[in-house]
Structures are given as structure tokens and as C-alpha cells.
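All protein chains but one are shown at their positions in the complex.
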Amino acid sequence: MSQVEQRLAEMGITLPTPAAPAANYIPFRVVQNIVYISGQLPKQDGNLLYPGIVGKDVTQEEGYEAAKWCAVNLLAQLKVACDGDLDRVECVIKLGGFVQSTPDYKSHPEVINGASDLMVEVLGEAGRHARFAVGAPSLPRNTSVEIDGIFAIKG
Amino acid sequence: MSQVEQRLAEMGITLPTPAAPAANYIPFRVVQNIVYISGQLPKQDGNLLYPGIVGKDVTQEEGYEAAKWCAVNLLAQLKVACDGDLDRVECVIKLGGFVQSTPDYKSHPEVINGASDLMVEVLGEAGRHARFAVGAPSLPRNTSVEIDGIFAIKG
Partner (left out) sequence: MSQVEQRLAEMGITLPTPAAPAANYIPFRVVQNIVYISGQLPKQDGNLLYPGIVGKDVTQEEGYEAAKWCAVNLLAQLKVACDGDLDRVECVIKLGGFVQSTPDYKSHPEVINGASDLMVEVLGEAGRHARFAVGAPSLPRNTSVEIDGIFAIKG
């Protein structure tokens, strides 16, 4: 088991088996040791966690948890991109965070921190990354958060 | 004519001549054989197709067609980036899909599939890509869909 997965295990998190793509896109594309991962939803065992609009149906704390589970699913896809060995991750480059939220919502960073904190907790300094955190009026399947990512891996 | 354009011709699609940029941005930038293309609108012969809000003025099927035409315009820009030879495309890396939609809309992936399907139809396995599909309350010129893209080309 990679060190990354050991740290996840200590947090009580087991990486899910990534879902097969439902359309003509793929979970990730690797070019020149850069991994581009599709937008991930906060799914656990096939169930969408914390659906709804942050600031209305979903609290900031629940949004933080949703962002954390987006990050777990990013790592699950990244593991496949690394042929099963997450210790090949060089660094997280960038996360793109979309928060389904009301027009008066202002705390998108605090929500997306759920993903940023997880990355640093399991990857250390290599987990730090550039990011954006923005609002969206609606997201697929009524998810509260969607996050995509760019990662560097060792060749 | 490249194989890619032959397949487009079989689908009844001729690549448009890309519009000149209207401001201090450019349609694409190539760095290290990676092509970054600006967000494209569903334009055909200079006309914006299917303007409006998906889930209100625009049906899902029309949104799918709009996404397809965003992809056609991405390929038109990509052709210029490849000095006219689309067979130099190595792969589609990532598409970023924005759907102008109501707050209760949930089917953004089904809309952006219009672009994903076209890429795979004309490029085969090389057309598969990572992507995100999210909602936006408003998009430029009242377009229903805007899609940007990252591609790898042979040097």
C-alpha cells in the first residue's frame, strides 16, 4: 500500500474504485507526465453526498465535506493514472472548484478548503496547489460541489 | 484533406474559417506542443446557434447541438494551430464545458456530450478527453454553451 493510502486509511478513508465513464469522455488524460482529471462529484459507494445548494439546502460544513469527497475521488482516479502507486505523485498542480450556491453566497473558499486540506493531509507539501473557487447556479445531478484537477507524476 | 476533415465531411460538416479575435486575446496559444484554445461559442457562418437558457428557452437536444458546434469551432481553431493539418493532432486532453442554465438544471453532462461525441466520432480514441461540465447563470452574447479546450499535437 502506498504511503498516501496509508495516510488515507488512518483518516478512515478507503479509495473507491473509480466509476467507469458514462459517455465519450474519460476520467483522466496523461500527457508529458501531467495528469488532467475530469470534474469529480462527492460520491461514496455510488451515492452522491450532500446534494443541494450551499447556503440554502447545504451548510458550509457539509459543503466542506462534499469538497473533501471530491478530492477522495480525484485521488482514486489519480491512483489509476499512476498504475496503482500513488507514491508516484510529484505534486498537485491545480484544483478547479465549483460550488453550487445562491447569488448571495460569499464563502466558496471555505467550502473548497475541504479538498485542499485533504490533499495536504495525505500528500504533505506536494499536496499544495493553485486553485480557483467559484459559484455555479447549477451543477450536474444537483451536486453541491464539483472539482477537477491537474497533477504531476513521476515518469 | 486530413482524415479528420474527411470524417467531418461525411457528417456534413465543413470547418468554418475561424473568426479573427475581437480583442487583446487570441484564439489559441501553443506551448511545448500543447494547444490551449479560447472558449468557443456555437457559431455557424457567423450566426450564434441556439441562444438562450437551457432548461428554459433551449431544450437539452438543442443544447447538445450547441455543444457539438462549439466542438466544430474548437477543431477549426485547432486546424490553424496545426498549420492546416488536423492529422497532426495527438489527442484531446481536456474540454471545459459551461452551460447557461437555470438553478434547477441537472443534466449538464448530457449537453456537453454533444462536444465529446463529436471529438470521438472524428478523432477516434485520440478524441477521448478529461472534462468538466458545469452551469453558468449567464454567458457571453446569451450563448447556451461555451467550451474551451486543451489539445496535444505532434511537433
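We just call them A and B in the order they show up, numbering each chain from 1.
One rule holds in what follows: contacts are C-beta pairs under 8 Å (C-beta built on N, C-alpha and C of every residue); 3 or more make two chains touch, one makes a residue touch a chain.
Note that the structure is a prediction, hence the values are computed from the model and not measured.
In the complete complex, the hidden chain is touched by one of A:G12, A:G46 or A:P103, namely A:P103.
Among A:A19, A:I34, A:L48 or A:V80, only A:I34 touches the chain left out of the display.
Contact residues of subunit B toward the unshown chain are 22-29, 31-32, 36-39, 53, 96, 98, 100, 103, 136-142, 146, 148. Touching the omitted chain from subunit A are residues 32, 34, 90-95, 101-109, 113, 116-117, 119-120, 127-137, 150, 152.
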